[in-house]
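Complex shown without one protein chain; remaining protein chains in place.
Right, chain A next:
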């Protein structure tokens, strides 16, 4: 009953076909690796799954029912979060960015607790009061992941999450992905560098 499967997804740009009648299961606790050349449609596919861009056609099978993409779009936008290749961080501190994702009206003590817990998980505790826009590439990506997780999504789609990262930051990201899988989150990673993600990959889709 905890299924999330996309059926018959198609997308064309003019006469160019990015993908057609694609079936794509997002399985709890698994990571799907998405590869393909530049312009193959990796980001477009992820944006469609997250309800940001429209497909030409597509259906979603969720929790035992089948919906059209259009009908299920609001749920997609809530349940599946897409992380841009270069995450967008708001003005303000790391704390402010994390607080943005919390439901408004949450008691202050609860806010503090959630922010501190997720910051600890992402290794951002020491940076909580730092300006978010001055974080390094790796720190920014970790903040974006932590911020997204505060929304308690069913799936997280990461677009080239280790681009512009050094070795240490890449390893840390892999560890975080592994941990998210253990927590039962559905993951999808688009990358030009599949070898890096071999250890966390369960399925592989080449566009």
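Basically, a residue touches a chain if its C-beta (ideal position, glycine included) is under 8 Å from a C-beta of that chain, and two chains touch if they have at least 3 such contacts; residues count from 1.
Note that contacts and distances are computed from a predicted model.
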item: Listed names "Tungstate transport system permease protein", "Glutamyl-tRNA(Gln) amidotransferase subunit A", "ABC transporter" or "Menaquinol:cytochrome c reductase iron-sulfur subunit", with the criterion being the UniProt name of the chain not displayed; value: "Tungstate transport system permease protein"
item: Candidate in contact with the missing chain, chosen from A:6, A:69 or A:82; value: A:82
item: Among A:23, A:68 or A:103, residue touching the chain not depicted; value: A:103
item: From A:4, A:18, A:33 or A:50, residue that would touch the chain that is not displayed; value: A:50
item: Listed residues A:32, A:118, A:148 or A:177, member touching the removed chain; value: A:148
item: Contact set of chain A toward the excluded chain (per top definition); value: 50, 52, 77-78, 81-82, 84, 86-88, 90-91, 100-101, 103, 133, 147-148, 151
